[in-house]
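Only one protein chain is missing; all other protein chains are in place.
Chain IDs A, B and C follow the sequence of writing; residue 1 opens each chain.
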């Protein structure tokens, strides 16, 4: 049984709270928020003790590990503190918005080497991991193309967009991580282009809400990502791996699996699951499971800090490519 | 090149007219109708000579074969005449509505053995014949179940229903023929039940407009047919062959193969092809092709008069079963 | 929190054990088996106290309700005892194999009216219940046909078959219950036929391993069931509701949702989930949830003893129909 301190009590903390409680090997010990009344609200729903004193939380011997689900700009400080306290860390993605600050995280973890896992939850979705395993065991031979679709139901509030680090760092980073993880290599060059088609405020803020990205791998495999901040039929999430010997695709998901036929449409399914909380619900459970097992088994968890740095370097190269109109080599 | 006399100039004649003209080995020589002005209208569209004199038509040396597309109650007379004249015969289904009259057809063909083919066109649909071939070559092992769906877009005029011989003889007979042809055997016992759910006039006429039929085969294979005179989404035509080693299904067809996603439905296809002329368009061509090749190759065509008798005997047993509420052994 | 006594420690008890433990409102208090060492094995895995003394178990005030997961021939005795003890009962299906003994259960429940639920778990499968809800709210208008497929991966041991009450009572009873529940009515007449195609020992025991059943409803809706004790591609479970205004189908399930393309097959999915424990895993949880909520809300649970009697009467009529070769009116 692993005693957990949950850092943060905002949206992502409310994703992890119930998952911690439903996991047979995890127990919520405390919820930290500098604003203690916010922590108390989470404690009311998920149990544990509320605290605004991080030092006390990390000093608590009942706390075996921390889950960092706070705003991105606080990750560095909390990773440093938790690492110093010797507590294994599960940290929401992205690690940070700049390579300079990510490198400070990596240095902190090198100085105090605790088990560390980055919340690239999509790797732990059963369909995604089944595709990755099939590709890695050579089921379709060497990869020719690897394609990822990620289209969100509707644009987030402009305030969210402004502090998100840009669409590539905020969203494409998931597709980028999956592509590197599935392909087993990282791109030597990327090209990205974007448009603002849905919320003019996003364009005014210098960001895009519809992008396409091409990633050229050392093996010759070429990857593609398309991201849209709007999608009429729900949260469209697809992967297509095309190799020398065949192709494997994932399927989209709905709340209801019925097939409907009527006078206007046949073989119709309902719209897709609404957004990532619904679509990737199981993946958060499996991610925590990987974290807990890796600690129990004394091995590094699957999505490490270096994976976070790689994905960020690529996402930043995408953003540069979009702005400069040319292919960019990521700064690994 | 086979010179064809088309007997009849009604609905089915207008199906065969263009198919004769588009077939490289067939040539329309004459169109016969006791009402010569009706024959003339067909001739205007498809060529040939109009005639109300059957004797003259059959005596014409340019006529190498006849296609009988007249009302069912005239089939016997025309089969007898054409057989006597030594002309190969393609006759629309059903051969007749009673076994007594069908047996007279069979006797006429025995007395004057000309090549004879019954218009069980669905056997010649590419998907149906691919399924039959796969089953016959043992792809799924011995059959356990064989299922056929045939749901029509809307009830026909009550006058048509009244002279159709009943729903089993009019429509189920197609499913019955396919089942016997695919299974390679004929049922030893059938059970059928029906309801009148769409047009009360059909019920008042003693017929049903929604039926289910069970056919028990000597091998132990059990077949199922469901027929409906109404279907909101078009002409639903499916076959499912379930054998010891697997299953093979046909798919429905549409004019447009696009897949549509929007805010209300995903992966949606348009409604099905409207009715049999649209769905089985190609099958009429392939059926005439079989007729013409069989004559050229000096072998009996695929759907013989005996197949017609078998299917009628089964359809009549279905009707008796529906009326008597018990399983019936067909009168082969 | 509902304290549960689990009666039985065989196969079905091992289905319910983990579900009880995973349910937030249920707590396993005791496991009863006349053979106490068997009960002890279940207790080692799921907790609670093992006992071979039913009286003591039922007298325990910590026991709020019982789950009967014992062999069918003991259901009557345990239902009577639990009802007398005033404990709410969840009883595995079928209630019993004869109407006479089922009526004794009903009498016992009338004399001691405790909340009672029969384990027709398939009603609680999310896809099945979504289809039922869509049909009941009129989404496709009045039903024309209702079809159910239930094909098992391989025949059970002949000893199981011999004490199962026959294929209709053992397996078709699930399809029958779903049909009555979805259609909202019960058949006035049924016809069934069967073959022995997979295990000759089943035929020698007088049973069938491949059956088709037709159920004629008072509304005119006609239902169909096909059951097979063998299926090459897994546990095939489908429902098709065809109504005046459209059609709704459920889909089959697999462990892995990937779509595979290679040199021999395209758009291929892996075989289906193996059998009912895998396919209907979630339904057992939802069934226990319905049981626990109904008790909490003071209302009768969804699948009542009368539903069990109805389904058994229909299954027995199917068996009679198969043996007598004619349609049979169930003995409600």
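Note that contacts are C-beta pairs under 8 Å (C-beta built on N, C-alpha and C of every residue); 3 or more make two chains touch, one makes a residue touch a chain.
These figures come from a predicted structure and were not determined experimentally.
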Contact partner of the left-out chain, one of A:117, A:196 or A:239: A:196
Hidden partner chain, touching residue among A:86, A:113 or A:142: A:142
Residue touching the undisplayed chain, where the options are C:270, C:289 or C:306: C:270
Given B:1, B:59, B:107 or B:130, the one touching the chain that is not displayed: B:130
Subunit B, residues in touch with the chain not shown (by the definition above): 126-127, 130-131, 134, 140, 245-251, 256-263
Positions on subunit A contacted by the hidden chain, ascending: 140-142, 144-145, 147, 151, 189, 191, 193-198, 210-212, 214, 216, 220-222, 224, 226, 228, 230-233, 236, 242-247, 325-327
Residue numbers in subunit C that touch the chain omitted from display: 232-234, 252, 254, 260-272
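By our rule, only the chains that are shown with their structure count from here on.
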Distance-to-centre winner among chains (Cα means, whole assembly as reference): C
Chain at maximum distance from subunit A, centres defined as averaged CA atoms: B
Separation of subunit A from subunit B, taking each centre as the mean of its C-alpha atoms, in whole Å: 59
Approximate Å spacing (C-alpha centroids) for the pair subunit B, subunit C: 42
Distance between chain centroids, defined by C-alpha means - subunit A, subunit C (Å): 41
Of all residues in subunit B, the ones touching two or more other chains: 232-233
